[in-house]
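To start, the structure itself, in structure tokens.
Shown here: the complex without one of its protein chains, the others still in place.
Should a chain be cited, it is by its letter among A, B and C, assigned in written order, with residues numbered from 1 in that chain.
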Amino acid sequence: MATQIEPATQTDEDAFRAEVQQFLADNFPAELKGQSNALAGVDGPTNETPAQTKWREAVGARGWGTPTWPKEYGGGGLTKAQAKIIDQEFAKAGAYNPIGGMGVMMFGPTLLEYGNEAQKQEHIPPICRGEIRWCQGYSEPNAGSDLANLQTFAEDKGDHYLVNGQKTWTSGGQWADKCFAIVRTDKSDKHKGISFMLIDMDTPGVEVRPITMISGTSPFCETFFTDVKVPKENLVGEEGQGWTIGKRLLQHERTNISGGGSLARLMGQSLGDIAKKYQPTGADGELADAVLRDKIADFEIRWNSFLLTARRAMEESKAAGGVSEISSVLKKLGTKLSQERSELLIEIRGLQGLGWEGDGFSDGELGAVRAWLFGKATTIYGGSTEIQNNIIAKRVLGMLDHQ
Amino acid sequence: MATQIEPATQTDEDAFRAEVQQFLADNFPAELKGQSNALAGVDGPTNETPAQTKWREAVGARGWGTPTWPKEYGGGGLTKAQAKIIDQEFAKAGAYNPIGGMGVMMFGPTLLEYGNEAQKQEHIPPICRGEIRWCQGYSEPNAGSDLANLQTFAEDKGDHYLVNGQKTWTSGGQWADKCFAIVRTDKSDKHKGISFMLIDMDTPGVEVRPITMISGTSPFCETFFTDVKVPKENLVGEEGQGWTIGKRLLQHERTNISGGGSLARLMGQSLGDIAKKYQPTGADGELADAVLRDKIADFEIRWNSFLLTARRAMEESKAAGGVSEISSVLKKLGTKLSQERSELLIEIRGLQGLGWEGDGFSDGELGAVRAWLFGKATTIYGGSTEIQNNIIAKRVLGMLDHQ
Amino acid sequence: MAVLNEEQEMLRDMAREWTVNESPVTEFRKVRASGEPEAFNRDAYATMAQMGWAGVIIPEEHGGSDFGFLSAGLVVEELGKTLTASPLVMNTVAASAIVLGGSDEQKARWLPRLASGEAIATLAVDEGPSHDPAKIETSVSDGKLSGTKAFVHEAHGADLFVVAAKDGLYLVEKGDGVALTTRKLTDQRSHADVTFDGAAAEKLANGGDNLLDDVLDRARVLTAAEMLGMAQQVFDDTLDYLKQRVQFNQVLASFQALQHRMADLFADLAQMRSAVEAGLQAVDAGFGVARAATIAKAEANRVMHTMANEGIQLHGGIGMTDEYDVGFYLKRARVLEQSFGSSSWLKDRFSKLSGY
Partner (left out) sequence: MAVLNEEQEMLRDMAREWTVNESPVTEFRKVRASGEPEAFNRDAYATMAQMGWAGVIIPEEHGGSDFGFLSAGLVVEELGKTLTASPLVMNTVAASAIVLGGSDEQKARWLPRLASGEAIATLAVDEGPSHDPAKIETSVSDGKLSGTKAFVHEAHGADLFVVAAKDGLYLVEKGDGVALTTRKLTDQRSHADVTFDGAAAEKLANGGDNLLDDVLDRARVLTAAEMLGMAQQVFDDTLDYLKQRVQFNQVLASFQALQHRMADLFADLAQMRSAVEAGLQAVDAGFGVARAATIAKAEANRVMHTMANEGIQLHGGIGMTDEYDVGFYLKRARVLEQSFGSSSWLKDRFSKLSGY
């Protein structure tokens, strides 16, 4: 029986941990310690240094940036327990995961589920190696929360589709190599007329125009398609299955936005500790402003119970299998709490917490301001809070439609 | 020209003030100082003491309980400025206005506007003398916020109507002499089939059953009408005009619930002063619990700006004439704030603020608990907050219906 | 819902079945109508004890099942749903004090009787109307305890009081030197000011310096569990009502403004459940108890407060009547909110525990 067990699980935990440590010692450039790189997020271009390239290639070659994805497509083929060990050891060494972006967070898992063999062979390995950047072609000027209203049309031309229309909020569109998009292939049915397809961003007729946000950054684009030829083999699933596939992908997005991706990053930073750097403290080291202290505790308690809720959802969905129905609740709560946190930071710092630029502000202070402003989007994109409320009321609570 | 001026305004303010003072000296029994009596509210029976009777009759004879109502129907025929003087002088003397109840607050003003001469002659004087108690026959088990859905039917029998049906939330129904009711006279039109009529509570076929509330009190009844004969002359306005008249009356109700009636009573009592009796104070007499102090200030600031809003609405509506469109805003804000105040009182008093009965609690503490519980109704009756929100959105802001 | 083991699932199912069938809110109405100050049904409590619920956190050697606090919380949550009036929560908390701090003799003497329901115990800490364990004046000299405890829960039915004095926790039996003054609160349950006037007292000498805090944390998580059941029930009842009640020719559940409020409440309830279950689990794990219990009770206070108010408002007029149950939840909710830590007290403690 033992020979039936997957190779990865033959190594016991300690041995695997040692393997990871050795890998880090061999491959992680010391100069990158404590850094991260932009491919993991959606904003900013990647101008890799040689060390960064080396590190990305090393991790990509092992598939360890996507540790639980199948080995046959370039993933790590590892168990969740092993993936956790990689996380832990990378964190200890101050090493970042250089393989990220929308390909890893959203598109990859969806393609693994719905793509055909040829598509998986073609698209998954470059994601695992961090060579390709994907962007999302969902929203349109008149199809935001109401995605089913999308108008971008893909006309059947025999061996290819001819795509015309406009997308907006294309994350990182100006830096992306490829775009996963939902488009209309049939104008007669709102939902069943939608298909999911993959579009090369350098195809003639694709144009992007970055959008400046209130935070001053431009992580999104408007994307225009004019007679763009998309080969038939770039259709994922069947024609008309785009709504189903597209929604599935959104569940992955929601889980990420709600904090799945950023929980670990935020957990360590207590607002109370930050406040103590800006505000006077009393004899026992407590914040002298009792009202502010109460507000911070109020927030931190709710934040903790949100983290507990995220953990509980994970445990329950593990038991039940698949993405939890509670993802709407987590998205709604997590984004609201993150926004509250940003507002509290301003209250703690006063005008020092509202700096736009200049030497008078630390990088952390300026970053917090940009994050405060950009964070206003988290309750809008990935299904606005209003949409999540509709989903909770109708699908989870069984309240009828208001029509 | 001077001879054309109304008698009341011939007296200048000081003279009138002196007249009121003299009246008080002559008529107000010292033993009633600081008391009030139940007819002014909607809850509880009136078992008048001889002194209370004497005082009611004295005020009623002058029409000073309804000072601005026309003299010909038993009102005071006074100006608003004079009415204010009465208020002030009564308050100074610790004297209550013994003329109150739903007749004064809601029914009287409406009848003065829509009633015919005979109806006004019959019904207004007893209200001015505080002799008759009115109750409201509006809500039904299936017509609460959706009043137009009412089913109580008044069948035309020539010289009278035959009324059958059930009303609920009849305020003080068990103590009332008469009821102003909206009933259906035409089943074919939801709104135009409604009429406004007056029903004697001692007519055969009228039965009341008090409803016990969560506060332990029973200020409301279910009222059952079984083949109740109502003379035709008790119809107010035209048949089918009941919706218009009934809504008008609700505007008076709303203004009263929102605080028009109780503003003066509440204004003097600062939560901060109450808190200082229950909570430790610091060196400067300030509340030692800075968080509670902040909460109280937060409430008191919003309460003050509500009072300012009520005053502004009055000034503006005086300029514009008639009941202000902002009455929905005042109702919504005033009721919410009163509820918040009750909750804050509990927080200030701890378990001492949650007493149900017993010597361990002062009358003030017990009264506050009952008021807290009963006060939950203020955002439900008189048009719930949800209904007010609909009114504001649709009528004031011009947002379309969701159908 | 936390992932449960088989024993826990059985226990919860049994509790659910019993409360729904044998102890619906009509049973609480009977208790209220009886007007007895102890305010619970002795027969029902005997049955509960027979089912083992009084001994869930008591070691097997002393007649309990030692299932732990998560298990006790499951039972208490179900009792909370139907507002079952019983001294179970307080008895469990008082028993935990003996488990943590009692001598072998004290354990042997009391725990079997508390587990079997033969005797009932409660906890007496606060001396004013707001929770404040730092302000205790009660003192003991020569084995005689004197002081007055305010608003002691389940005082009337108690045979044994676990009493906080300046220098620790003491066991005091009812009887000489123990006098009760009933304090009837909105929840119509048993509360009394208890005056100890030189009452015979035995110290709980083990359990260390943090014994009082440890016991209070157990009171917090179990109270939070009761509130969780109450909040869940108010939510479920309200949702049912909205799905049935028709206004303007539509069921209320179809109005988007109400849908979004229910979505808010649902999210709040999810947070409350996570916090409460984590509090109970922390007690069982013996790790991070103070912090987890503080979060549990704070979230219970916050969510139950809103849930009770929204429950009334969304029920409309009928929710205001004594005939409907929702008002009872409101009236119990505020009493529990003020017990063993108001929100403001809990936030102060959380700040201290977090070092700011």
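The rule is simple: contacts are C-beta pairs under 8 Å (C-beta built on N, C-alpha and C of every residue); 3 or more make two chains touch, one makes a residue touch a chain.
Because the structure is predicted, anything quoted here is derived from the model rather than measured.
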(request) Check the whole complex and report which displayed chains the hidden chain contacts. (result) A, B, C
(message) Using the touch definition from the top, which of B:139, B:251 or B:388 touches the missing chain?
(response) B:388
(message) Please identify which residue in B:62, B:167 or B:332 touches the non-displayed chain.
(response) B:332
(request) Among C:259, C:294 or C:339, single out the residue that touches the unshown chain. (result) C:259
(request) Over the whole complex, note the residues of subunit A touching the chain we left out. (result) 139, 142, 144-146, 149, 168-169, 211-214, 216, 278, 289, 291-292, 339, 343, 346-347, 349-358, 360, 369, 373-374, 376-377, 379-381, 384-386, 389, 402
(request) In the full complex, which bits of subunit B touch the chain not displayed? Write them out. (result) 270, 272-273, 275-276, 285-287, 293-294, 296-298, 300-302, 304-306, 308-309, 311-312, 315-316, 319, 326, 329, 332-333, 386, 388-390, 392-394, 396-402
(message) Counting contacts across the full complex, list the positions on subunit C that touch the omitted chain.
(response) 255-257, 259-260
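In this section, only the chains that are shown with their structure count from here on.
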(message) Counting only Cα atoms for the centres, state how far subunit A is from subunit B in Å.
(response) 57
(request) Mind pulling the residue numbers of subunit A that touch at least two other chains? (result) 294, 402
(request) Specify, in ascending order, the residues of subunit C that touch 2 or more different other chains. (result) 255-256, 258, 344, 347-348
